[in-house]
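All protein chains but one are shown at their positions in the complex.
As written, the chains take the letters A, B and C, and residue 1 is the first residue of each chain.
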Amino acid sequence: MHRQYLDMLSAIVIACSLMFVTVSNALAQPILEPWDRFEIVKVWCSGEREARIISFQSLLEDVVDADAPAQQWAANLIGEYRDGNFRCARDTVYIPNDEQFLDVITGDRFKAIPDDAEKPFLNIPLRRALAPFASAVQLVAAEAPEERLLAAQGLARTLGDVSPALIESIYRQEKDMQVAAALEDVLVPAWLKSGDTDAQLKAISTLASNYTRTSRAALDKFLDQKTENVSEAVRTAAESARSSVHWVVQLSEVMTVAYHGLSYGSVLFLAALGLAIIFGLMGVINLAQAEFVMLGAYATWFVQEALRALAPGLLEYYLFIAIPFAFLVPALVGAFMEWSIVRHLYSRPLLTLLATWAVSLLLINLVRVTVGTQNLSFFTPEYLKSGFTVFGEFSITWSRLLSIFFAGITLIGTLFVIYRTRFGLRMRATTQHRQMAGCVGVSTRRTDAMAFAFGSGLAGIAGLALSTIYNVNPTMGTSLIIDSFIVVVVGGVGSVLGTALAALGIGQLNAIIEPQYGAVASKVLVLLAVILFIQQKPNGLFPRKGRR
Amino acid sequence: MRQFILWICGGSKIDRRYLVVLGLIALVTIGLPLLGLGSLASSPLGLDGFQVNMVGQVMAFALLAMAHDLVWGYAGYLSLGHGLFFAVGGYLIGMHMIKLSYVGETGVPTFLDYMGLTEFPAYWSGFEYFGYAFLAVIVLSALVSFLIGFLAFRSRVVGVYFSILSQAFVYVVMLVMSRNDTGFGGNNGIADFQTLFGFSLGSIEFRVAIATISALILMIALIGLRRLTTGPLGKLLVGIRDDEDRLQVLGYETLWVKTGIWCLSAMLAAIAGLLYVPQIQVASPQLLSPIFSIEIAVWVAIGGRGYLYGAIIGAILVNVVKFWLTRFMPELWPFILTGSVLFVVVVLRNGLMDPGPLFTRAKFLMSWRAKKEKV
Amino acid sequence: MKRRSFIKGVGVAGLAMSAPGIILPAWSQEKVKLGCLFSSSGSMANVEGRLNYVVRMAAEELNRSGGVLGRQIEVVSTDPASDWPLYGQQARQLLEEEKVAAMFGCWTSASRKAVLPVVEQNDGLLYYPLHFEGEENSKNIVYMNSPPASSVLPALEYLMGDNGGKARRFFMLGSDYVWPRTINAQLKGYLQEKWDIKPDAWQEEYVPVGHSDFQSLVNQIKSFADESGEQPIVVLTVVGNSIPNFFQEYINQGITALDVPVLGLDVVEADLEGLDTESLVGHLNCWAYLQNAPGEANQRFLNAWSEYVKANNVPFRGDVAIDPMVSAYSSVYMWAQAAEKAGSFDVPEVRKAFPGTNFDCPSGYNIKLTAENNYVHRGVFIGSVNQNQGFDIVWQSPETTTPVPYSSYI
Partner (left out) sequence: MRHPTAISVDALTVDFSGFRALDNLTLLAQYGEIHGVIGPNGAGKTTMMDVITGITQPTSGKVLLDREIDVLRMTLPERAQAGIGRKFQRPSVFEQLTVRENIALGVRLYPDSLIRELAFGEVEEKSDRVESVLKTISLDHLGDVMAGTLAHGQKQWLEIGMVLARDPKLLMLDEPVAGMSDAERDATADLLERLRSPARCILLVEHDMQFVGRVSDQVSVLHEGRLLCAGSMDRVTSDPEVIRVYLGR
């Protein structure tokens, strides 16, 4: 009896909701009554898009003058809806909520829900329309300023069909400065449209205060329109604002390119450093270096999985916990490789080239057979998600920043090891004059082994850093190896600083060329540049000086 | 008779192993038409089209390996970019075959079509004539190799540097050729060839013919290079490999000697490519992949460098095993390859042609262990 | 002395080995052989590798139900190692040495182009499970998947329509080879003729196959989006590992499907493995099969696959099924049916039997071949990334579409 009644009612609701204005009035009621709630979710689950949008609208209007609990309920509801947590059943909606399901109408909790309860599909336009309303409702409902700030920023993306007047009124009462600022951004378009000069000036000053392409575009649009109701003062203000914004935007774009160069350079550096050290010490190019990078990444992954299983609490920090492992695993493999193969081939660098290539093939296939070819899934810690804007359009992504950070640390660490430790001393001695070092009692064999392990370990660190940027699979290294060779060649034999500079330089070159001429062209030009460079400086940036 | 054999061997004494390999190739040259065509083809000894085709490919690889050995084994420069010249030959003969199938009719292959071309661009003209194509192969490979060689040798890029640079070269060219706008079919390369010299590429006759020709050319090249390397130039090369400064102080423009050898090797590699592509019927950037170029060096290393015939043995051995394993135990192939490379490089060092180190090293290990026990 | 014989040995061994035909086991005669040409190593291994197992699975199913024409099926797998010419090489081997009745293989157009001359010269059969650029119709290849005209265009139409968000500006990003270029050529033609959209409304970028650093490209997408008020989308035709790399960067630079949705034409569930899909929700792809496809057939297939994975500890996820898997799976059945109908295994007969053969594909459609061409009629799905590394079905064609090998927009 009750069920049928509800269905009938909902049918009517849907029917009416197609007739816009009348319907929105019809819904203009307090929203604590179960039936109203039911109407809302019913439309949201199965209504036409227009109907749903109208429903959002009316919900917003109702929320404004509803009491706190009702506001809270509405805010949660629309939030869950946006995040795709609805499970539409025949006569209600459930929301997954720690192991349980919450009936949004009655507020009861259930262990299980009917099988036919399914998740409504929100297509792109609907989600676009929904987003601003959701933010608006939360803006109204939320007490805490940070929540309201979030909501306001959400609105700043687009105001959608939310009425500017409403935001205006909220803005008027807003106490919190940040939120107010965010709201100004939201209101700019409205203000510009309004004939009112003060509003327009306010809008322009707001635009002038955030240096983005969008605000530049807005100003351009504003300046283009030939409307009389724009006063001279406004126009000049707009023009000056436009030019300043434009200038900063361009600067920020340059900065972006430079940053891209930096981050790519740091990747190159990480990959090439170990190579350079080993090459410098033993004149051996280790073609398996790229695979040590891969091993490092896999070690990181295993650490992550171990943490996931044993200490989920620490999972957030797996990247740092993994550092020693990412270093040690390749280091050990490297040491073994040195002991079993490389050391038998000193004074035969060319054969070593082939031997190490074979090893790289072996490593790739071992990993392929044991772990598989699929990309490993890495958990992205909160602190690595997205990034932040420095100024204008120049924004920095955390993961890239992390790799730069790692590169910096590695550089410092390596310099320390080489110039401040006895091992480093032995290494430098051996590098400069093998026999002599041998004579003064440096065990060159052990030094070589250690250095090889050290270089391999560095590659492992590179793998750790890369795991946050690229995806990890057995062949991840192959694309890196040649670029890092070029770096070593340019940097000069075994010079850490040389490697760093070369990596940065090539990174920049890439970043500058790629946007215009594409990835291939950048690689080609870089190589040509390197060849010409070698014509001038056959021994790289920092040749090892000394008497023959 | 003996005179003739000496002439073949070059130098003053008879080298049996060299003659064996030479004989082997001669055998293949004669055997292919006999076993591949005619009445014997159907006999249990007979070779079917696939086997003929495979022998043909291996012959082309052997030629390539020998060209590589000329640079590595004799001048001491390990090239990890010989695929570049191989590809020059391959692509140009490919252009020839494409052009052949478009003689007399309008229109262009799809990969040119994508670039919005309605007729062949200027640099394709003339490729319908084999003579022209062949000339182009020789000239282009010589040109490219001269450029690389001259730049590299002039600035005294040596040893590992040289290897890496050659690899970087082939890598970059691969990237360029993988682009569609380059006009050579991009990543797909150029394919669907129909005929060459009027043969249909699929026909057994053609396969036997090209395989035989490959073997013949291999034989001729082997004799030629053998005479070259045992002759005065060989001495010069040994000199360059062992102590280049010394030679220069003796007044040799080693730069030109090296560049000359490098170009010669490049041209041979290009010819090998020219023989290879009609047999696999596709010329794609894979010919330029760094891995392939390294594999060439691996053949030579396994066979043994500095013998010429060593390179040939290496190429035959590795590729036969590869063909065979990728079919029967695809999983095993990479491991076997790595295993054999490591064995040869670490234990044998000079390749199969010189199993000496095997024993000496064994002895060394023995004595070493004995010493350890004493201590 | 010793050495000489050693060398001779090498030579003889060489000749002997180069004739594996001799070494072939004899019993392989009674069984009928099918060949697999999917790489289990190299850059394509991650996606192609699964197809080997799917084909085996289908073959085993057929064998359990008595085989084909009373003969059991033996599947011969090879590993072309993602090396295009090697595909041709091994196709030749399968046809001329193994005498396989049909081959199932290739993912990239490059590999198919390498096999094409081989199958044509030997009059063999290749079942090709991927959707591709079309513009080809060989009598020796059965194209199991849709050409762009019947799969991509509907998806684009959807995105430009009301429910798709009225996309009007297009950033076309692809790997640099034939498939992406042809697709984009067709799209451009389509947009101009059907929607009268001007060339300044799109930007075309290509990266080398296997390109991994999308930093500056994603940045370009950003500025492309900011240029004008109209709704931009990305038409993504990069392949292989470039796909996850691209999405990783897309996430990192914080672009969502609400700002610039991505229509990933080669994106499959497998590519989302290892990505945090929360921030990818709403991006689209289009295939002739999606894992969430409704219907019994799909359930049966999914269960069979997950069991097969468990039983043979296959190194791939048992809970992920992608279009090419289903295509490869169906193709075995399509072949079996044709063979039964022809009452013979030799290709000309089988080919004659093609028209009318059909199969209840896991996608829920009854897919069929007609006399017109060698393209299988498939249904079309448009999927949208959901929170759990899968695709929700946004739209699916009422019935199978008629494939159009040669597009009119090119």
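Going forward, contacts are C-beta pairs under 8 Å (C-beta built on N, C-alpha and C of every residue); 3 or more make two chains touch, one makes a residue touch a chain.
Just so you know, these numbers come straight off a predicted model, no measurement behind them.
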**Study point:** Given B:129, B:197 or B:256, the one touching the chain that is not displayed
**Key:** B:256
Exercise for review: Sort through B:247, B:291, B:336 or B:358 and give me the one touching the missing partner chain.
Suggested key: B:247
Practice item. Spell out, residue by residue, where the missing chain touches subunit B. Key: 227-228, 231-233, 235-236, 238-239, 242-243, 245-254, 256-257, 260
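Basically, only the chains that are shown with their structure count from here on.
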Check your understanding: Quick check: more C-beta contact pairs in A-B or A-C?
Key -> A-C
**Study point:** Chain occupying the most central position, where position means C-alpha average
**Key:** C
Revision key, fill the gap. Whole-angstrom distance, CA centroid of subunit B to CA centroid of subunit C, is 34
Check your understanding: Distance from the CA centroid of subunit A to that of subunit B, rounded to the nearest Å?
Key -> 47
Practice item. State, to the nearest whole Å, the distance from the C-alpha centre of subunit A to the C-alpha centre of subunit C. Key: 30
Practice item. Please set out, as single numbers or ranges, the residues of subunit C touching at least two other chains. Key: 40-41, 176, 206, 208
Revision key, fill the gap. Check: subunit B positions touching at least 2 other chains come out as 175, 178-179, 331, 334
Review point. How about subunit A: which of its residues touch subunit C in the complex?
Key: 49, 84, 121, 123-125, 127-128, 131, 157, 212-214, 217, 253, 256-257, 260, 263-264, 365, 368, 372-380, 385-387, 393, 395, 397-400, 469-473, 475, 479, 511, 514-515, 518-520
Exercise for review: Under the touch definition given earlier, write down the residues of subunit B that touch subunit C in their complex.
Suggested key: 16-17, 20-21, 24, 28, 47-51, 53-55, 58, 110-111, 114, 175, 178-180, 185-189, 191-193, 200-202, 280-282, 284, 286-287, 289, 313, 316-317, 320-321, 323-324, 326-328, 330-331, 333-334, 352, 355
Practice item. Spell out the residues on subunit C that touch subunit B in their complex, using ranges where they run on. Key: 3-4, 6-8, 10-11, 13-15, 17-21, 40-41, 77-81, 83-86, 88-90, 92-93, 96-97, 108-110, 113-114, 116-118, 120-122, 135, 175-178, 181-182, 185, 206, 208-209
